[in-house]
Every structure is written in structure tokens, then in C-alpha cells.
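A single structure is presented below for examination.
Of the protein chains in this complex, all but one are displayed in their positions.
Coming up: chain A.
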Amino acid sequence: MSPIRLSDLAFTIQALMEDAFGQKAFWVFAETSDIKNYPDRGYCFLTLVERSGRDTLAKLEACIWRKNYHIIEQFEAATQVAFARNIKLLLLVSVAFNPVYGLRLEILRIDHSYTRGNLEQERQATLDALVRDHPDRVWLENGEYITANQVLPCPPVIQRVALIAAPGSDGLRDFRHELQHTIFGYRFTVDEYLCQVQGQGAERAIVGQLEKISGSGVHYDAVVMVRGGGSQLDFGSFDTYLLGQAVAGYNVPIITGIGHERNVSITDMLCHRSVKTPTKAAAWLIDHNRSFEESCLRLRDRLAAAARDALLSAREHLDIATERLRFVGHNYLRNRHTELTEKAVTIRHLDPSNVLRRGYALLLRHGRVQTKASALTAGDPVAIQLVDGLITATVTDIETNA
């Protein structure tokens, strides 16, 4: 066989490839590796790999041309995942061979639901692992994840705060601004523990700061973790096992405001309290303190009302007792009068002259009152006492009661 030119070989390969693959497209599972993205020019080069443990089973160059470049943006919007290295994708690709650039897969479409499902599976696996490995930090109650950090008692007033944020970030600024401009005039002491809070490896930096806070010897009322101003993607760190276990078991209540509009990260699920944004995190602290002050004000009102009621009731009781005193004294004397009057009436009834006045008469013999007919004999001289005088008479006949 005589030697041929490289280009002849290349064109031959190209022709064979064209025959074999032509306009066919394939759905393939692949993981992204090195990415060179040129948004300005509207194309992207990347490497697709398939791994099995530590082994690489396949590795092919791929590209997204300008006509399909919008699929990157669509993918990010739909999945909230940055189109970056080390993500698992389901891709529609065609195979192309160029004599100069070699074999290259052209990416035509990206399946969003596959990546979403994958992420969800990964998240679930992370949560399962946390519950399994750290039952003292994360456990399930009625299908909800409960953590040691969530059940920590929060001090009624939060004043000393450790803040984890990226240096110079909007999140840091928003949080501080909101905290300083509270209409209630609450003062907070905020110590900054600044570090990278997004992108690869951010979880290690954040956990490092949590350890630093623990080691500071300062008794913080709360740790606030904020992230804002960065991309809406790139929340991967907040879904990691490492940060999840650190947050779940942390011994100071952690409040997050990591600016995730749509999803709730594992860190959000496992921390003491999660709000959407850094501003809301500050507002939460203010509300928390405000509710303490309100409970004080309610107690104050209750105290005032109770004291007022006690005085009113004492006044009422005293008035009743005074009135009663007047009444019983009066009653007592009236009763004595009544008693005396009754006695006098009885006495008066018993007076013989009163009896005579009512028509009765007294029969006297030898000056003594006679009460029995049988004691008298016919012919006895008697005297009859009437109310107005004495009559002298003689007994002529006696008839005793049968």
C-alpha cells in the first residue's frame, strides 16, 4: 500500500463518519469536564466524560455553536444550576468530524428534567446520609427534617451576631444597612467572618468560619449566613454534606439569607431559621427582638390593669363594708327598740285595769279576789270591782260548771 497524504486520510475518515452518523442525533448521558465558554462570541467548548469510580470510560470533545447557544441560558434558568464542570447531563448530540479539529460532538439540546431529577436524587442522598451518620444532629419527625440547631433555644433578645458573608458583597452591605436603619433603634454587635460563599469549595471556607466562631470564645446569640448579589446559580455549596452536618449540629442558632429565589437548600432546611435574602435576615433579627419588647409592653399593660383592678376592688369592698357598718348599727338599735316596745305591750296587756276596761270584772270577798264559784256560798257578801268603781252585792245562787 503506497503512502497517502494526511488530508486524504482525514477526508476518508470524514466521509466514513458522515456515512455512519450523518444527520443522526443521539441522546447521551455525560458529565461535563473542562469548559471554555465564550458568551460574547456565542459558542462554548467543553469535554464530556463518563466515569466509573476513578476510571474514565469515555472522554469526547464537544461544542455548542451559536445557533444553539441559548440552550445554556435556558438550562440555567430551568434548573438553577450553573452550566459548569462536573454536572451530569442528558444531551442530544450529533457527531462531526473535521479534518483539522478532529472528532467533536455538537450539543443540540439539554434535558432539564434529567438534571433536576439528578440534583433532587443527590440532595435526597445527602439528607439520607446526614440522618444516618449524625442521628444526634438530624432526624425525621412526621416526614420533616429536624436538627439540633433548629431546636436550640434562641435568646429572647439577639444582640451579638457573627456574620458569615463574602467580603465586599451586596449581601453583607444589605444586611448591615437593614440592621442599622431599624426604626426601633435596637443596637446589634456584628462581628464579620468573611469568606467565599459561592463557587467550588465554598462549603469548606464556610465551615472553617463556623469553627473560627466557635473558637473565638465570644458568646454569640446567633450566626447569620448571607449571600447576595452573586449569580442566582451556584448554590451547590449549600447543598453539601459537609456544610449540612456542620450547620445541623452547630451550637449557636444559625439564620440564613442566602438569596435563593426558588429552591430551598439543604443548609436552609437544617439551620435554625431560613429567610430568602440578607435584608430579610436582618429584618428577622429585628422582628425577633421586637416581639420580646412587645411581650414586655403587654406585661406592662397587664400590670397597670391588674393594679387598677386591685385598687378598684379594694375601694368597692371598703365602701360595701362601710355601708354595712352603718346599716348594722342602725339595725341593732332598732331591734333593741322593737324588743322593748314588745315587752311594754305585753306588760300593758297584763295590767288588770286594762282587763277591766275590756269588760271583765273582779269579784272580791273580804277584800280578796275570788276565782272559784265553788268557794262561795249563797248569802256571802261580795264586792265587784269594775273599771270605774266598786259595787257591793250578795250571792243569791251558785251554779258551778258541770
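Note that in this section contacts are C-beta pairs under 8 Å (C-beta built on N, C-alpha and C of every residue); 3 or more make two chains touch, one makes a residue touch a chain; residues count from 1.
One rule holds for everything that comes next: contacts and distances are computed from a predicted model.
The chain that is not shown carries the UniProt protein name "Exodeoxyribonuclease VII small subunit", picked from "Transcriptional regulator", "CysO-cysteine peptidase", "Cell division ATP-binding protein FtsE" or "Exodeoxyribonuclease VII small subunit".
Although one chain is not drawn, the whole complex shows that of A:Leu140, A:Val328 or A:Ala375 it is A:Val328 that touches it. Looking at A:Ala15, A:Ala77, A:Val218 or A:Ala307, the residue that reaches the missing chain in the full complex is A:Ala307.
Although one chain is hidden here, its contacts on chain A can still be listed: residues 297, 300, 304, 307-308, 311, 314-315, 317-318, 321-322, 324-325, 328-329, 331-333, 335-336.
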